[in-house]
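One protein chain omitted, others in place.
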Amino acid sequence: MKKINLKVNGVDYSVEIEEDVRLLDVLRNQLRLTGTKEGCGEGECGACTIIMDGVTVNSCMVMAFQAEGKEIITIEGMATKSGLHPIQRAFLEEGAVQCGFCIPGMVLSAKALLDKNLTPNREEIREAISGNLCRCTGYNKIVDAIDKASKYMGKEGDVNGI
Amino acid sequence: MKKRGIGIGSTFYGTGYGNGFPDVSKAIVELSQEGEIVLYVGATEVGQGAKTILTQMAAEVLGVSVEDITLVCEDTSITPDAGTAAASRQTYNTGNAIKRACENLRDEMIKIAVKQLGLNSSIGVKVENKKVYLNIFPDKKVSFKEIANLQGEETLKTEGIFTAQTTKMDEETGQGAPYWPYTFSVYGVEVEVDTETGLVEITKAVCAQDVGKAINPKLIEGQIDGGFAMGLGYAIFEDLGLHNGEIKHNRFTNYLIPTALDVPDLDKIIIEAPETTAPYGAKGIGEPVMIAVAPAILNAIYNAVGVRITEIPITPERLLKAIKDNGKNKLEEGKI
Partner (left out) sequence: MEYKIVGHNILRVDGLAKVTGKATYPEDLYMEGMLYGKTLRSIKTHAYITVDTKEAEKIDGVIKIFTHKDIPHNYYGVLFKDHEVFCSKKVRRIGDPIAFVVAITEKIAEKAIKAITVEYDEIESVFDPVDAMKEDAPLIHDRSNILYHYKLRRGNIEEAFQQCSVIVENQYKTSMVDHAFLQPEAGLAYMEGDTVVVCAATQYPHFDQLEISEALNIPQEKVKIINPAVGGAFGGREDITLQIHLALATWVIGKPVKTVYSREESFVAHSKRHPMIMNYKTGADANGKLLAMEANIIGDTGAYASWAINIMRKAGVHATGPYEIPNVKVDSYAVYTNNPFAGAMRGFGAAQVPIAHEQQMDMLAEKLKIDPITFRLNNCFKLGSTTATGQVLEESVPLIQCIEAVRHKLNSKANDTEGV
């Protein structure tokens, strides 16, 4: 067993881990932040996408010990006290959600994009979510939603979600 | 060289179990002790939007908003059997069952209101905004809550059952009416074929989808987008790579499904032609949205490069070989 310290959604955690567990396992099984999903276990589907120190990563590809001292945002950290993050709101309004399994990862990939580029064109949006597989929506309404979110965020100023 | 071409696919799809098999959906709707509407139905939300559109139909009948209805579908011990979430049947079959259950509840509430308000008959009695009232004198009214209170412990519950009509086909001739209703789809695409790499890109797409009546147009558009993507994957990418019974492509690294970069923006056209046996005229579309895509792509490829691909998926290897063979044939025939 080993102890790691990490910050998730603004909260400091100190977690006892077995050496061979992945960050995804810590988030889900130990912190019970089950919004982060596992779809393939090898970094191909993006369902387990989280933001670690400002960059999206597939949490199934990160060993838990590698998260020592890192700052992590998961889907549970997106909504603020005043309500949904503009990205979440746009996903809801645009009908970008079907079975919902890919959505947490999609929302975080969208956030990582919009944090860097508040005026992406549709191609840039498609590029940004190209590592997130979705089998239900055909992506178009997700692209619509991210486009709409960019406009919300442009108007509402910097929204970090925490 | 990059070559463009257009093609269409035109299809029909019979929804429901079919062939005379009893296709039954049941639903129960309850006016709870608090005067809230609770809908019990064993229809699964798989992402297709069943919960939303079934709630919409109930809300329409009962004159309330979607937020005023709780739909319970997740527990077999409290929900009636509404059949499988397959065969594109929940909108039509379970929609009909829910509509009937809600109409029965509405009629029961009207009966109670007529008695409670001392009216002569149910003529002109409306159900709206969680109350039952006389439309020519709206002060004559009784709220859902008051009706619920009148029921005491035993809540008001009504059932709706719908059984679709099909016939078993003759075993020797296949004659009969195996499905009802049918849903129609016509999808057209423009493709760009790279004759050097064998890669196919969908540059434009138009999807005309018959829906009977759209219960929720945005959800239908979402289904068209998703069906298109699955049809595109079927046409161009997907293959389990079976070798002596073994699935070689058993991961997302080698079983490729479309990404956001592969799917174009679609021009989606919802065509309405209400079906009188359907709830509000709505037919099932979950499967129809997928089946016209691959043939449209195949026909567009022919239009672009003059080769017929008769085996899917249209992998780059398969397409390049077909282009090469076609060139050879034309040489031999003296056409080039």
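Each chain gets a letter, A and B, in the order it is written, and its residues are counted from 1.
The rule is simple: contacts are C-beta pairs under 8 Å (C-beta built on N, C-alpha and C of every residue); 3 or more make two chains touch, one makes a residue touch a chain.
Only a predicted model underlies this, so the values are computations on that prediction, with no experimental measurement involved.
Undergrad: Which of A:Val107, A:Ile125 or A:Ile146 sits in contact with the chain that's absent?
TA: Only one listed residue reaches the unshown chain, and that is A:Val107.
Undergrad: Looking beyond the chains shown, say which of A:Lys37, A:Arg126 or A:Lys148 touches the absent one.
TA: A:Lys37
Undergrad: List the residues of subunit B that touch the chain left out of this view.
TA: 4-14, 17-19, 42, 44-47, 49, 51-52, 55-57, 59-60, 63, 65-66, 71, 73-77, 79, 81-87, 169, 171-182, 184-188, 190, 203-204, 206-210, 212-219, 227, 230-231, 233-234, 238-240, 242, 244-247, 250-252, 255, 257, 267, 269, 271-276, 278, 280-281, 283, 286-287, 290-292, 294-296, 298-299, 302, 308, 310-313
Undergrad: Under the stated touch rule, tell me which residues of subunit A contact the chain that is not displayed.
TA: Interface with the chain not displayed, on the subunit A side: 28-29, 32-42, 45, 47, 74-76, 78-79, 84, 88, 91-93, 95, 97-104, 107, 133-136.
In this section, only the chains that are shown with their structure count from here on.
Undergrad: If you average the Cα atoms of subunit A and of subunit B to get two centres, how far apart are those centres in Å?
TA: Distance between chain centres, rounded to whole Å: 30 Å.
Undergrad: Can you list the subunit A residues touching subunit B in their complex?
TA: 39-40, 42, 44-45, 94-96, 98-100, 122, 125-127, 129-143
Undergrad: List the residues on subunit B that touch subunit A in their complex, please.
TA: For subunit B paired with subunit A, touching residues are 46-49, 218-219, 221-222, 224-230, 251-253, 257-261, 263, 265-266.
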